[in-house]
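Every protein chain of the complex appears in place save one, which is left out.
== subunit A ==
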Amino acid sequence: MNPGPQILFYLFGKDYLPITDTLIVGWVSVIIILIGAKYLTTSLTLRPNGKQNVAEFIIEIIYKQIEPMLPGEGWRFLPFIATIFIYIGVGNLIGVVPGVTNPTGDLNTTLGLALVVFVVTQYEGMREYGVWGYIKGFAEPVIFLLPINIIGELAKPISHSFRLFGNIVGGGIIITLIYQAAPALIPVPLHAWFGIFVGAIQALIFGMVAIAYISVAKS
């Protein structure tokens, strides 16, 4: 038993550009999402039909999460936040298919996304208060809180990425253990629990926390 990403082969010879199963599932997720998006948005009309309603529902429900936290900038942040929701959501849920590894069960995915959120957060903070104004904000309310504030800020992407990674990998390990220990009947509902419920919840948390970080930096 070896949980976590497995290196399947190397692009460009040995030891260069390892291609893992999580990466391949990631590509598959991207293709599934794009096909779904393309399917839902063909023939958009002013009077929506069934699949257009689904597309509008998804966009609006994500928009309604962003707008209260970042007033007036819902549509500006929507592509970024909605892509996080959708990519992580699909990445989590695709693990329900037996034998498929979650792309979010790879720290490279979650840390990568968390770092992007971190960079966006810093950028938005500096955009709001100016570079110096934003940096000065770390020394408030008193100067000797500066190191603590900086550590707190740097801990954000780590906690952000490890929360998702840990939940998904932990779920995967528990399921693998139970598959080995118990007959096939018990793991199925458990697999559904970790795959669907925890997956959906963690995607929601990851996205909401990203919104919260940006919102905090701007306030």
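By definition in this document, contacts are C-beta pairs under 8 Å (C-beta built on N, C-alpha and C of every residue); 3 or more make two chains touch, one makes a residue touch a chain; residues count from 1.
What we mean here is this: contacts and distances are computed from a predicted model.
Asker: Hey, which one's the missing chain according to UniProt: "STAS domain-containing protein", "Aldehyde dehydrogenase", "Anti-sigma B factor antagonist" or "ATP synthase subunit b"?
Answerer: According to UniProt, the chain not displayed is called "ATP synthase subunit b".
Asker: Would you indicate which residue among A:94, A:107 or A:175 is in contact with the undisplayed chain?
Answerer: Reading the full complex, the residue touching the unseen chain is A:107.
Asker: Just to verify: which one of A:20, A:121 or A:202 makes contact with the chain not shown?
Answerer: A:20
Asker: Which parts of subunit A face the unshown chain closely enough to count as touching?
Answerer: Interface residues of subunit A facing the absent chain: 2-5, 17-18, 20, 22-23, 26-27, 30, 33-34, 37-38, 40-41, 44-46, 48, 52, 55-56, 59-60, 75, 78-80, 82-83, 86-87, 103, 106-109, 111-113, 116, 169.
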